[in-house]
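Only one protein chain is missing; all other protein chains are in place.
Moving on to chain A:
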Amino acid sequence: MIISRQKEFNDILQMLSEKNIFIIGCGKCAKKQRVGGEPEVQDMKKKLEASGKNITGWTVLSSACSIASWNDVLSQNPGINKSDALLVMSCGGGVSVISGFAGLQVYPALDTGSLGGVCCNEVVTEQCGMCGDCTIWLYGGICPVIQCAKSLLNGPCGGAVEGKCEVDERLCAWDKIFERLKKLGKLENIENIHEPKDHMKKTRVKKT
């Protein structure tokens, strides 16, 4: 699941120079996190109207990043054609896909944070660093690329205090990795030196 959070409302207002706005929510990740499902879209509509915007309509697509036919979206939502701009309450993937179809200004209402998931009804953030070269199994299923603030592959830095990361309140990822591997009886996974990541595997440039 893509983890996103809503932008500050004032920041959204500053972005939106147009008057007639259509709002699109997303029925997948954004809905689950309560940042882009129907209640949030309704709330956004109210706030924007109170700020003098004309809301031409709204919809919550089943998945903003996966659109089979933009014509279907248009025929079901005639308000779009009466709009100067779209406000999309989804991750950057959804905003990007819709921008490709829409032919008019599209604004993001969310900031996209990380690739996470839901565990026992709790949203968990930063589960995968999307490095394009998954070796998470070596680390007991805990991704050091994203869970360690410095993406260290060979063990912790010296910055943790009482098990807390140097950067914020999160627990040191390397303590978690060590404990998990110890439980699994797989500490040998991290005893040898791990080589630097090959960033060609995640890069936008493909080797020719």
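The rule is simple: a contact is a pair of C-beta atoms (placed from the backbone, for glycine too) under 8 Å apart; a residue touches a chain by one contact, two chains touch by 3 or more; residues count from 1.
FYI, contacts and distances are computed from a predicted model.
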Per UniProt, the name of the complex member that is left out, chosen from "Phenylalanine--tRNA ligase alpha subunit", "Methylenetetrahydrofolate reductase", "Molybdate/tungstate import ATP-binding protein WtpC" or "Spermidine/putrescine transport system permease protein": "Methylenetetrahydrofolate reductase"
Contact with the hidden chain (one of A:K32, A:K150 or A:K186): A:K150
Contact with the hidden chain (one of A:F22, A:Y107 or A:W174): A:W174
Positions on chain A where the hidden chain makes contact: 149-161, 166-168, 172, 174-175, 177-178, 182, 187, 190-191, 193-196, 199
